[in-house]
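Step one of this worksheet: look at the structure below.
Note that one protein chain is taken out, while the other chains of the complex remain in position.
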Amino acid sequence: MDLLSQHAYLIAVLPVLAFGAVLLLGQKAPGRGAYLPIAALAIGTVWSIYLCARIHSGAALPQGRLLWGVGSTGFYISFLVDGGGAAMLTMVCSVALLIVIYSQGYMRGDAHYSRFFAYLSLFSASMLGFVLSSNLLLMFICWELVGLMSYLLIGFWFHKPEAARACKKAFMTTRLGDLGITLAVVALYHEAGTLDLRVIFEKVAAGGLDTPMAFWIAMGLFAGAVGKSAQFPLHVWLPDAMEGPTPVSALIHAATMVAAGVFLVWRTFPVFAATADYALMPYCAPFWVALIGGFTALFASTMAVVQDDIKRVLAYSTISQLGYMMLALGCSALFAGLFHLLTHAFFKACLFLGAGSVIIGTHHVQDMRKMGGLRVKMPVTFWTFVIATAALCGLGIPGVVGLSGFYSKDAVLAAAKVAEYPGEVAVVLYGFGQVGALLTAFYMTRCVMLTFMTSPRDAHVFEHASETPRCMTVPLVVLAAVALSGGWAGHALQGFVEDHPGYRIESAESWLAEHGQATAALEEAQARAEHQAHRFVELVSFGCILAGVGLGVALYRGGPERADALARKPVLALLHLVLVNKYYLDHAWAAFVRVVVRFEIALAFVDYWVVDGIVRGVGWSTLRVMRWSWAFDKWVVDKVVEAFAWAAGGLGEVLRQTQTGSVHVYMTVTAGVAVAGVLATILGSVWVFAGLFGVCVLGAAGWHAALVGRRTV
Amino acid sequence: MGFMLGDILESLGQPVGLRHCLVFAALLFAVGLYGVLTRRNAIGILMALELMLNAVNANLVAFWRYGPGPREALNGQVFAVFVITMAAAEAAVGLAIILALFRLRRTVNADEVNLLKG
Amino acid sequence: MLFLFPELILCGLGLGATVAALFCRGRGAGRWALYGFFVCLAGVVTGLCLLAYAIDLGPEATGQLTPEFIARTFAVDPLSLFFSTLALAVCGLAMLFSMEFVEEVLEEHPAEFLALIAFASLGIACVARSRDLITLFFSLELVSISGYLLSGMLRREPRSLEAALKYFLIGAVSSAIMLFGMSLIYGLTGATDLRVLRDAVGEGHLHAVGQLAGVRMVSSQDPMVITGILCIVVGLGFKIAMVPFHMWCPDVYEGAPTPATAFLSVGPKAAGFVAIVRLLMLTFAPSSGPVPWAQPVLWLCALTMTLGNVVACRQTNLKRMLAYSSIAHSGYILIAVVSLGSADLALPAIVMYLIAYVLMNVGAFSVVIALSNIEGREDIHAYNGLSKRSPYLAYAWVIFAMSLAGVPPTAGFLGKLYVFMAALDDRVRLYWLAVVGVANAVISVWYYFRVARHMFFVEGVRTEPIRVGRGAGWAIGLSLAGTLVLVPLFPWLISFATSAAQVLGAW
Partner (left out) sequence: MGSVVFYFFAFAALACAVIVVTSRHIVRSVAALFVCMAAMAGIYFFLSAPFIGAMQLMIYAGGITVLLIFAVMLVRRAAGGQVEHASRNPGGAIVVVIGFVGWMAPAAWMAFGPRQMPPVEPRVAGVESLADDLIRHYVPAFEIASVLLLVAMIGAVVLTLRAKQREGPPTDDE
């Protein structure tokens, strides 16, 4: 093993050093704080590409190398580099590098310029540490650090009250999920006697974990992932987190931190697989992963349809795409999940940075309704945005070639198609994904249309818009290039993620093999079925994407008004005529449509029912339903999170009334509980104790109340 | 309670045993506890506290006296000496606090002192 | 005598400060505090060297190096030496963070304040040493009485004196109850030496001594034994602010001068837990049969955590909030106490948690002290916009809040981790208690970070920068370093604590 592989953990240590240096030097640091993180991440990128190459050539890399440890207690810090990990390292380093470069332009003139870079650096470090660790202790520590840095970064512009609210909300919501992960880690330690992943997986493979316990452990881990990866019902924080600076949204809320949840499930999948009894669905952890993931994929994409803030569209889209990754993992398609994670990181980062570029270019306008026609003013941003959008939609020619999202999303959908769940379940899961894909194409088209195409809706914004500086456009171009071509590396990637003798795949596979699902004939049949499914999925997806894009173009070609009208007056008959034939017309046309509609021209009925039924049906119901689900989100899910905090507070208010301030009450309670405790323990009953305690407290309170009453009289 | 009444009456004629001392100490402790819990005046509480500590001392000396080796081990007596020392220190500190509070608030009533609560 | 070095230092420090009190006022006292800190620092360093020496020697040899008349009631072993050194460290930190206070606020009796802190720390060290009921009780009493006086040091402040009066009255009552219990235990066994008591009570049958004393029922289930032990639990529960003996705690913490509160929140509590380890976990825990005090303490432990955290959510005075938070922390440590079935895990967990608790609580309070020296108040709105007035204080608070809430990678996290591990051990299996603990830890995030929110995200009325005083600033820096640096040091600490606990278990 060569030196560079042996000390791969330094990839995570370098940004920590950069963080410390920038924090100490402040504005005096090179590049006012930007250059050190850039250097650290650039080294990290090269280093991790080197690691990928080593793995590709079949070299053995460190597995569970010990850095720090407590003898027999099983608490230690160790790291490993396997195929998936190396790919993740490359992704995190390179995306972070580009985003840090980009931030130089975005944060120009900010009062806390260097502090921002320090935060970004520490954030990258903790994310890299999370990926590198082979031990749940270090994983958990990095997990929490990532959360904390996210809190600080979302609230970076704390003078904005929304930002202050949003960062608190993000922190608290993800902490709710962390409750699960804490319990799972503790339970896992208790069951396996160690926190070392390799040992745990060996134990799991040997059947050392009884199923109910493994199920609850898996669900605990998954709860953490649900929080961090913004899955239903804990997704509420992510859209609000958009109050942070856009590079933060790109780095944390698109590419890395939210992917940490997916990566956690990926990393610990053998624990999930240990419960993979597809006949006993309620106790099959992967089923829940698939169900939540699939549902989120659809649910979030429907919400994205009605957002007007460009970053919020992307936020909902991110939630939806994370749902796809979970769906793939839940269908045991580990590679598909990770592959989609990697491709998504690049094109979503590109989209967010593009949105940021738009925001800077238009001098802080985020409402898409005020944009339009920006392609003229911002050509680089526009083209990179379009490429990334196409990648996100999964555009490609079936069987020939496609953008990165084409390969990864089809892999996910194919996995859902051939999943081992009973028929109806598999269909539902696949359906979630497929309809979600259609909506994805629709809303992204809408986004591009409203932002870049159509004619300018706000002359002032349009006139003052300009292309952003070089340091912002270059990262866009690089990311777009990867979004364009990243999928072609899929095969190589699959090779070294799956073929690498990593413990993870091995133990999961051996587990599956042991349970008799992978005899040769079965395997062959499975491969054939998969191939067919892949073909089928490719074709259906292609159709869906075309439908979605077409629908989007059709609805939004003339700006948002028509869709609004559609949403407001859904039953009016002749709208379709307008949409199908005259969609390139502007406000005047919309007014005319209303006139036409009002007179109910009979001729329109044919077109209405035949041609535009789909547009009307899907468009209207989507918009409507999604307004509801957004409202549900806002009023129900949010309130539950808040209620949790307030319930504790309310109980506290009641209990603090017992603190009356009277020293006599204190002494009486002290002596009374002493006597009651002695009696109860000797009588041997806890309930007697509880009862006596209650009587004492009530007596003391009543006595005090009587006293107060007497004094006031 | 009936089980004891005859026993008690009978025992009054007997020489004093360990249990007589213990019951006496328990009663004294109870009286002190009652005083601590009911006195409004902080000096009164302090006096009742002294009663409780005296009850403890009575216990200790009685246990020593009736114990297995009053010749060898003087633990009980030593303990009692220390308890008396502590009682003196506690009384001094307690009275100092009470007097300082009296200077400020013109009251020695413990139940009127409740600025801090909640 | 060599291994009594920390006690000698503390005693000398206290006497020195008493003498200094004769001719020292105002400004000079700050200088004395600084000298005191350096003495403590030197003492801590020496103490650690001695500790290494003692570990090297082993407990028997260490004991033999001590004169018999001291070793009879004073345990001279590595663990007690460690706790003495910890007391010395607490004293040093207290000297530091009260420096500005004695200089500027306490103009009348500044050096006496320092003397009381030194003597209280001496009491803590002696608690750790004691292996005799009498010595143990008087060490605890020394801590308590110094505590009463410390909380009443601002004798022109009604709230300070009220705190002192409440602390004194409730403390005296619970001391009396504890003494009564001790007298019963003494009566049943005829001994005050904890080792004899352990053999008598702990082995599940009373010693021959007890039979001689005319005891009819001979077992640790004897009602009189249980009565005695539970009376002692009450006294110790008062020291550590266990619910429902906690009621003095918020009032005293709020009323007492802030540096005194900071000291009280760590010193007497550490003493109480050391006493709990000695008395409850090592002496009154029969090796067979049920442990008489375990059931009540188990329930009170869950109650302590929950009440502390839940009521803390509703507090707006930071000192009061930290009081409830310290009650909650007692609850967490009590988890390890009731998990005594897994002694090799529970004892190190307590040691670890105590160290982490001392550091993070001193740190959090030092932040409060630094601000209250300038603003003169402690309510949460005084902290609005602190991140602009003093980023040092605000960021330090975030770290301490993380540690207090148990967020990694801080010392507080590792402390909690070990405590929960002890409860989940196969020999104990207190799953529900661990769940309650984790849920409480989640609740606690809310109120610790509420303060952080006020510091970072709420505009303050006053915006001028804050000059953090020398003493408080150093105290914050030291505990900050401890909270963070301790984490990589934990492996060594834990292996030390484990071996020390084994020695203690066999003691």
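Order as written gives the chain letters A, B and C; numbering starts at 1 within each chain.
As a convention for this text, a contact is a pair of C-beta atoms (placed from the backbone, for glycine too) under 8 Å apart; a residue touches a chain by one contact, two chains touch by 3 or more.
Nothing here was measured: the structure is a model prediction, and the numbers come from that model.
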Chains in view that touch the one left out, judged over the entire complex: A, B, C
Chain not shown: contacting residue from C:6, C:63, C:78 or C:152: C:152
Touching residues on chain A - with respect to the absent chain: 664, 668, 671-672, 675-676, 678-679, 682, 696, 699-700, 703, 706-707, 710
Positions on chain B contacted by the hidden chain, ascending: 1, 4, 7-8, 11-24, 26-35, 37-41, 43-44, 46-48, 50-51, 54, 57-58, 61-62, 64-66, 70-71, 74, 77-78, 80-82, 84-93, 95-100, 102-104, 106, 108-109, 111
Missing-partner contacts on chain C, residue numbers: 11, 14, 18, 21, 69-70, 72-74, 108-109, 112, 115-116, 119, 122-123, 126, 129-130, 132, 134-135, 138-139, 141-142, 145-146, 148-149, 152-153, 155-156, 213-217, 222-224, 227
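Basically, only the chains that are shown with their structure count from here on.
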Where chain A and chain C are represented by their mean Cα positions, the distance between them in whole Å: 43
Gap in Å, rounded to a whole number, between the CA centres of chain C and chain B: 28
Shared-contact residues (touching 2 or more other chains) in chain A: 656, 659, 661, 663, 667, 671
Sequence positions of chain C contacting 2 or more other chains: 165-166, 169, 173, 250-251, 315
Chain A partner contacts - residues on chain C that touch it in the complex: 165-166, 169-170, 173-174, 177, 223, 226-227, 230-231, 233-234, 238, 244-245, 247-248, 250-251, 292-293, 295-296, 299, 307, 309-315, 402, 407-409, 413, 417, 420-421, 424-426, 434-435, 438-439, 441-443, 445-446, 449, 453, 456-459, 488, 490-491, 494-495
Contact set on chain C toward chain B in their complex: 133-134, 137-138, 141, 145, 148-149, 152, 155-156, 158-159, 161-166, 168-169, 172-173, 175-176, 179-180, 182-184, 186-187, 190-192, 209, 212-214, 250-251, 254-255, 315, 320
Interfacial residue positions of chain B with respect to chain A in the complex: 33, 36-38, 110-111, 113-118
